[in-house]
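Shown here: the complex without one of its protein chains, the others still in place.
The block that comes next holds subunit A.
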């Protein structure tokens, strides 16, 4: 029988943060826990409760897990802020997490989308962060988005029989699609920004990719990189890696393990995908 989850509330520079802790069984000890960092327009339960279910799954596997809302999100107080400005929130949450679990000494940060990027920025500055799980990291620039869309979405669609069937049956919006294709080509060549965005987040500040690279280079612990095959954010990240020697070198390092879910979308929106991600995470956290 799993112990009940605990609701926590703690201050962060004058605002109150809300968190839920999934503890492990009584008498069990864990040196390492997982702090789930929430990315995108979500709060701590996650899209389709992904983070609530992930935390429960980890706790059942003997790994304490905590998830929380940073300032301005979900139930936490304060003004909204972007993923590029959550270092203090992360530090405060790690403090509270470690205080709540006797015997726990270190944490793995688990982040999806821009939370993966936020985890990369933070990790090297806190010795208690032992490892990182980065799922579909957010490395967006408008230019990169256009390239990823062209390459992965349009080309893939042209190869699908269903696309041609739809076209023949008149159900395909030719004008709209061609219009966005033209915009993308322009943008990929360095012209105007595309109007359509897959998941428009806060505009990336200058040097997002450089900061991510510096964060990865500065962090010494193991990293698990999980990417979805049917996700432009992941494809954009991988395109960036392919086009960059320093990134390729980092990903080739033996401390980096990679897993890919070919059919999955950005948020792993099926039970089998969620379970696979939770299984990989638990096995990896216990493997070192």
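Methods note: contacts are C-beta pairs under 8 Å (C-beta built on N, C-alpha and C of every residue); 3 or more make two chains touch, one makes a residue touch a chain; residues count from 1.
In this section, contacts and distances are computed from a predicted model.
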Requested in this report: Select, from "Sugar ABC transporter permease", "Hydrolase 2, exosortase A system-associated", "Fe-S-containing hydro-lyase" or "Lrp/AsnC family transcriptional regulator", the UniProt-recorded name of the complex's unshown chain.
Outcome: "Hydrolase 2, exosortase A system-associated"
Query - Residue of A:92, A:235 or A:267 in touch with the missing chain, whole complex considered - result: A:267
Requested in this report: Quickly run down the residues of subunit A that touch the omitted chain.
Outcome: 1, 4-9, 11, 16, 18, 20, 41-50, 52-53, 72-77, 80, 160-163, 165-166, 199-201, 230, 267, 269-271, 274
